[in-house]
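Removed: one protein chain of the complex. Kept in place: all other protein chains.
For chain A:
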Amino acid sequence: MTQNAENVLDHFELFRGPEYQQMLANKRALFENAHDPAEVERIREWAKTPEYREKNFAREELTINPAKACQPLGAVFASVGFESTLPFVHGSQGCVAYYRSHLSRHFKEPTSCVSSSMTEDAAVFGGLNNMIDGLANSYNMYKPKMIAVSTTCMAEVIGDDLNAFIKTSKEKGSVPSEFDVPFAHTPAFVGSHVTGYDNALKGIIEHFWDGKAGSEPKLERQPNEKINFIGGFDGYTVGNIREIKRIFELMGIEYTILADNSDVFDTPTDGEFRMYDGGTTLKDAANAIHAKATVSMQQYCTEKTLPFIEAHGQQVVAFNHPVGVSATDDFLMTLSRITGKAIPTGLEQERGRLVDAMADSSAHLHGKKFAIYGDPDLCYGLAGFLLELGAEPTHVLSTNGTKAWEEKMQALFASSQFGQECHAYPGRDLWHMRSLLFTEPVDFLIGNTYGKYLERDTGTPLIRIGFPVFDRHHHHRYPVWGYQGGMNVLVKILDRIFEEMDKNTNVVGKTDYSFDIIR
């Protein structure tokens, strides 16, 4: 018996004890019909080969370990960014349990969202009654200022009409007729969570700007000097949006953050649970129509939203998750150009500090090869930063990246001497990445928590940047945008490089001559 009360052993150590090891070995030998270990080893080696890679890349229908989620997750993420807004997902209830869990596991925060709990009868007769009852219940229980409706694939397959359902619900008195219930169809079998973000945000803006589903006259744009800002689906939303606000304030720009979920995903523990906190006010969401321009930080999260805004007469500009010096320069100069406001010396100093830090550490990054995977914009931003560090983003993979994204990535690679050997992989998954890492190894891997399986299998050290990150805490509180965000990313990468360096030079009397105290 290894367990003891004085020093309680966790699963980490408990099962390594001889009793458990013997037990597990017997289980395997007697009952599991396990394959011959030599055969397992043979297949394991085979799965590392170029031959396996070829088979793996020939896959047409099977997806293994994808780096993407489905539309409604993005819709919920965008919806909670509005003042006292309750996301309401029309369809099966299990989906909502999943979105709430998924977001809470990343942010370590509550995620409030309801479902219309459709079951078999709704599959046959449609979910109108679920909508009528659901809106009434949510409205009474959770006292939201707005209910933002999206859909699961069940409701999409049976073809429920949200616009008509919401109208009928209002007629039946579920919510007052003037109560805001924007909606977006968010089928899980189209696009990914970034598409859902786009659809939901467009649905909300359209609701306020274009006459609330025909119940009011459309707003008439009276241009002012404000700038709208859209962050897109972003695991660092808490740190990033706060950093962006700081930058806007330093520049003296009047702004509206659309879908500002930076507070609701970072509420204090002080004895009170805030189901709603912060967020874009409904008034600001409506008045955003008058803004001079709208800036999207992530092109692929706003492919429908931006053209919609542009059609209302605003300038629009989209970035690709800018990280680092040049991308941030471009972001700030664009803001300056649009607003006529100068970039203040404070930000110029921050820029200088980031350049300073990069110069100090460049020797450790220059020529290092990286693999990156994640959402299309994040991949682009990180690849751009690596290139300006003299590193090579050798494999850049985005499960929800498109052909157009691939072309954009390849153009980025072509623009740098460090990008010549780099390739973009749209629509591929982490099992493809596994083959890439075995057949064309790199020094480091950048990705979300699921990258840890790749790290275990291929030995490529993982730097966790992306969504979701379940197994490290609080990184979402630190920005990756702006020069300070670039600094955070730089330090994150460097920390891992140095850890590896130490780990590879610490064998006493063998390798520890390189176990340097100064690096």
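Here, a residue touches a chain if its C-beta (ideal position, glycine included) is under 8 Å from a C-beta of that chain, and two chains touch if they have at least 3 such contacts; residues count from 1.
Keep in mind that, in the parts below, contacts and distances are computed from a predicted model.
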Just to verify: the chain that's not displayed, which of "General L-amino acid transport system permease protein", "Nitrogenase protein alpha chain", "Sarcosine oxidase subunit delta" or "Elongation factor P" does UniProt list as its protein name? "Nitrogenase protein alpha chain"
Quick one: say which of A:117, A:199, A:328 or A:460 touches the chain that got left out. A:117
Touch rule applied to chain A and the missing chain gives residues 1-6, 8-11, 14-15, 19-20, 23-24, 27-28, 31-35, 39-40, 43-44, 47, 52, 55-56, 59-66, 68-70, 72-73, 88, 91-95, 97-102, 104-105, 108-120, 122-123, 130-131, 133-138, 140-142, 152-154, 157-158, 187-190, 192, 267-274, 431, 434, 450, 453, 457, 470
